[in-house]
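So, chain A:
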Amino acid sequence: MKKRILAAAAMLLCLPLGACEGKNQPARELTVFNLCEYMDPKAIEMFTLETGITIKYEEALTAEDMYTKYKAGGIDYDLLCTCDYMVRRLIAEGEVQPVDFSSFEYGKNIGQRYWDYATAYDPGNKYSLPYFWGTVGILYDTTKVHGPIDSWDVLFNGEYSGEIIMQNSMMDTYIVALKYLGYSLNTTDEAEIRAAQDLLVAQKPDVSAYLVDEARDEVVAGNATMAVVYSGEAYLGREYNPNLDYVIPKEGTELWIDSWLVTKNCKDPDAAKQFLDFLCREDVAQMNFEYIYYSTPNEAVLNGLSDEERADEALAPDPDSCQNSEICLQSDAATTELLNELWKELRGN
Partner candidate 1 sequence: MDRNRKQRQLLALPYVLWSIAFTVIPLLVIIRYAVTDKDGHFSVSNLLAFSTPVNAKAFLISLEIALICTVICVLLAYPLVMVVRRLRISRMTFMLFFLIMPMWMNFILRMLALQMILSNNGILNMIVTGLGFQPLALANTKAAVIIGVVYDYLPFMMLPIFNTISDIGEDVLEAASDLGASPLSVFFRVILPMSLPGLKSGITIVFVPSMTSFVIADILGGGKIQLIGNIIEQEFTRSTNWNLGSGLSAALMLFMLVGMSFTIKDDILPSHPVKDEEGEKKEAPGGEGISRRAVL
Partner candidate 2 sequence: MENIIELKNVTKRFEDDGSAAVKDFNLSVKRGEFVTFLGPSGCGKTTTLRMIAGFDTPTSGSILLDGRDITALPPNKRPINTVFQRYALFPHLNIYDNIAFGLKLKKIKEDEIRKKVTEVLEIVDLAGFEKRSTSTLSGGQQQRVAIARAIVNEPEVLLLDEPLGALDLKLRQVMQRELMRIKKEVNITFIYVTHDQGEALTMSDRIVVMNKGIIQQTGDPVSIYDEPQNAFVADFIGESNIIDGIMVRDRLVKIQGVDVPCVDTGFAENEAVDVVIRPEDLDIVEEGAGFIDGLVTEVIYEGAYYDIRVMAGDYEWHIQSNMSATPGKKAGLAILPDNIQIMHKPRSSDEEIIEKD
């Protein structure tokens, strides 16, 4: 034990040296920047075992945190996994390089439907590889609701005052209000945004809490009747409490996709592509799916699911229920700034 600590201490001291090590060695290496808990660690070990390419792996809490650190430029990342609007932003800033996904051995495992969705932020599917996806909806306790839940309306009509949990994140709150009002969630119309703001301000007294990560647990524990959550969260919630159900409201919602990108400075694009191809392989995709339990775009995995699982809105939303939904793109700076200000106002209210 003591030795270990000493060793760790010694390791720390040598680190500035160790950091340069990679450059002298011919061994191939990839620096991968992923979102938190978004890959089974076994997959990484497996990749290294199969190809001899070592992976330096780092995780970020949010897409914004990742962006900040990536842009600072202290570390030469080869691969990034981030969300839709951030992909768009990175493409626009010229930070990523195009990849020919048709050359992938297992690329065809990704269903056409998801490539189509991805064109919203990556026209022509030139840069990004869909990894996981999902929706934003309502997770609710079937024993506590009176009547069917199929619309955002339940969040705003005061019926469940004090039993509602909203997301403590700007976009995930505004999309709910915008969609409920029938607007596009990518609207740049100030009047529409302000209408959403009025709605949310009026709703605030009814809201029990604005949470991010703990929203699901609060519904599972029975501290709240319903919460706005990501579909993956909903799936997990139902694992713990079978009385819960998840619905994509009929007004439509946000449809999100997290994708892989190869950075423009990638030292070894071939290795990067090899890694992405590896992620598409059925067994690896299956492994990650079982680790993450978000909706997978990998048809090979989807085909292996039971009928019950495939009918699950939280796990595999069918195209119809996504009809009115959009991918959030975080349009222009002025709108973002406006939303920011309004969000602060709402929270401080």
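These made the cut because all candidates are chains of the complex that A comes from, given by their letters.
Everything below uses one rule, namely that a residue touches a chain if its C-beta (ideal position, glycine included) is under 8 Å from a C-beta of that chain, and two chains touch if they have at least 3 such contacts; residues count from 1.
Predicted, not measured: the structure shown is a model, and the values here were computed from it.
For chain A, the touching partner in this complex, chosen from 1 or 2, is 1. Across the interface of their complex, candidate 1 is touched by residues 62, 64-65, 67-68, 168-170, 207-212, 214, 218, 221-223, 336-337, 340-341, 343-345, 347-348 of chain A.
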